[in-house]
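Sharing a structure below in structure tokens format, with a few things to ask.
Note that this is a trimmed complex: some chains were dropped, and none of the rest were shifted.
Labels run A, B and C following the written order; every chain starts at residue 1.
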Amino acid sequence: MRARRSPMKMRLHVVVPIVTEGFRDPHAFRDLLDGAVEVTQSQITRGPASIECQLDEVLAAPEVVAETLAAEQSGAQGVVIDCMGDPGLEGAREVVSIPVLGPCQTSMHVAAMLGHRFSVVTVLENLVHEFRDSAVKYGLNQQLASTRSVDIPVLDLDDDRDRLLKVLTEQSIRAIEDDGAHVLIFGCTGMLGLADDLGESLAAAGYDNVPVIDPIPTTLRVAAGLVASGLSQSKRTFPPPPPKLRIGYDAS
Amino acid sequence: MRARRSPMKMRLHVVVPIVTEGFRDPHAFRDLLDGAVEVTQSQITRGPASIECQLDEVLAAPEVVAETLAAEQSGAQGVVIDCMGDPGLEGAREVVSIPVLGPCQTSMHVAAMLGHRFSVVTVLENLVHEFRDSAVKYGLNQQLASTRSVDIPVLDLDDDRDRLLKVLTEQSIRAIEDDGAHVLIFGCTGMLGLADDLGESLAAAGYDNVPVIDPIPTTLRVAAGLVASGLSQSKRTFPPPPPKLRIGYDAS
Amino acid sequence: MRARRSPMKMRLHVVVPIVTEGFRDPHAFRDLLDGAVEVTQSQITRGPASIECQLDEVLAAPEVVAETLAAEQSGAQGVVIDCMGDPGLEGAREVVSIPVLGPCQTSMHVAAMLGHRFSVVTVLENLVHEFRDSAVKYGLNQQLASTRSVDIPVLDLDDDRDRLLKVLTEQSIRAIEDDGAHVLIFGCTGMLGLADDLGESLAAAGYDNVPVIDPIPTTLRVAAGLVASGLSQSKRTFPPPPPKLRIGYDAS
């Protein structure tokens, strides 16, 4: 269960669960952890262009499992899924022994450690109730203050970062004032890198007292901590799948 | 939202989410509803031989969605998924307007209506905590007394029906006596048709006071009731997926 | 426990738990289930004119039990109580072996199956917290978005159906927009037959994506499904009352 700590540099791997090329810079995560940890990434080639509904999650999940297995086989010591829907998380945790983390589950637990209640600010209104379902699934629905959306599709997030930041700020302030949020979480990993900007924007509006969680860097750091601690998902919860015919899935 | 009631005979469709041929009789469900409702069925051709872990559910889900869509296009008025893992349920509900029911969600709600607490008796021990997760997801974990297993893989259920019935009876009695179960649910749709036998076996042991829910016939009857009432899943919870590139998925 | 399915036509019975004559058409339910199931009805002759508070429920309950017992003795195979307060439900379930359903419990479970959260739209403001109590009792309070009222007493519901529909529509939209309702339930069985009208009215306002549950027809169909499945309330939860002196109650 508890692997000896490797003398070599740790390597974590990010699985990008959408087929759109170019949305993620090929080295988007490489330098996130300040050189202490190498972060590699790969992308699925079958599945949705972006993840904005349950169908998209269903279609992405088998490929996330396959990429996770490949990452372990190539020597990665931990895997993070690059989507707040955590698609394929449970299946992926079954097929490998290295830790696999979803940014939604991880960010919600970190948020719950940092303050009274947290809100999620996501892309589209139809995802609002899905985050409540996720909070129920992860046992944290009492700590979820609300979910709000900026009403911008995932693939349009980069089109106008100024407008995105403006709406993020507005919705964050409403989460704080109207919903009682004490901590904020980005509800889409496509908002990567905006936490400092949002923090400054909120501070300028008088809200310098609310932490903003950028899910991917936070989840990568928790993953690094787990690897260093020799911890991974429980194989009692996620036992290896029994061997059987699985058409379309190659586990060799 | 509320379709006029059809003057023609209602047709429900069952999606069998495993690739093993011959496990399900091709007319397993045809006569379940006493002629009042026609029940058709189809099977996936890509995915797992049986569903016994989260990986299996992940692999079956995209095919369940596709079969559900095809069923609606061929005129079915409701769909039931033939697995207590309810694989692909949420995705399938997004892509059609006819009601789609999972036997786990439906049976748990029916059980909660019939008595104080229910227990699930399933095939394998590693599924025990998954049923608790399902109860949490469906909001019924306070009503779940326990989950117990007969320790027989899905595809072996038919090998020795006498032994299966014996172990089912034993575990049911333990659920009643040790866990406080007042209602029982089969935790695998492969136990189809055994409710009367188990009821008699329990009655012989002095437990004639505990309803036994056979998930597929019960779920089909609830589905028929919804269709007759003009009810389906909320499109506010399950809105149609936004159009986008989805490689490997053909929604035309 | 599991009765053989009757070759004869199924008969369900509705107990109307108010003493007001003429409020219910004597054949209000006869044709609800399209001829597949016969629906009979009877009314209590001691108790309240309508049910709008806990006192009314207390007074109606003993008569509901007596009518339920009489219905079983006359050959009915299932009983539905015609009031969203489910008065006398638990007592009635003890004294018979046929299934007894309350429309509140049944509709809430059906609503929970159909979408993320449901709201109840009822007659009077003072019943709002009682529906929350009911949701707690039935284990579904996490799925209850809100309860709203049209502020019209039960016996006045038929006075002005246009105004009723108008207020129902307004309160339904507020439940959807302000409270996050994804499914709606009529909070009084006196609103019988208005679901299609409300559905059309909501669709005209742009809300064609929210199912509306008309409690009595939905509950009758679930009852029919239970009877066909040989299911009834658990006698472990609702055992036959021990024989004893009960002044004013004749169980012979």
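One rule holds for everything that comes next: a residue touches a chain if its C-beta (ideal position, glycine included) is under 8 Å from a C-beta of that chain, and two chains touch if they have at least 3 such contacts.
In this text the structure is predicted, and so the values were computed from the model without any measurement.
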Oligomeric copy total, full assembly; chains in place: 3: 6
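Going forward, only the chains that are shown with their structure count from here on.
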Chain A and chain B, separation of their C-alpha mean positions in angstrom: 31
Averaged-CA centre spacing for the pair chain C and chain A, given as whole angstrom: 44
Centre distance in Å when chain B and chain C are each reduced to the mean of their C-alpha atoms: 26
Per-residue multi-chain contacts in chain A, two or more chains: 129, 133, 136
Contact set on chain C toward chain B in their complex: 1-2, 5, 33-34, 36, 99, 101, 105-106, 109-110, 112-116, 138-140, 142-143, 176, 182-183, 195-196, 199-200, 202-203, 208-214, 217-218, 221-222, 224-226, 228-239
Chain C residues within the chain A interface of the complex: 116-117, 142, 180, 182
Residue numbers on chain A that touch chain C, as the complex places them: 129, 132-133, 136, 141
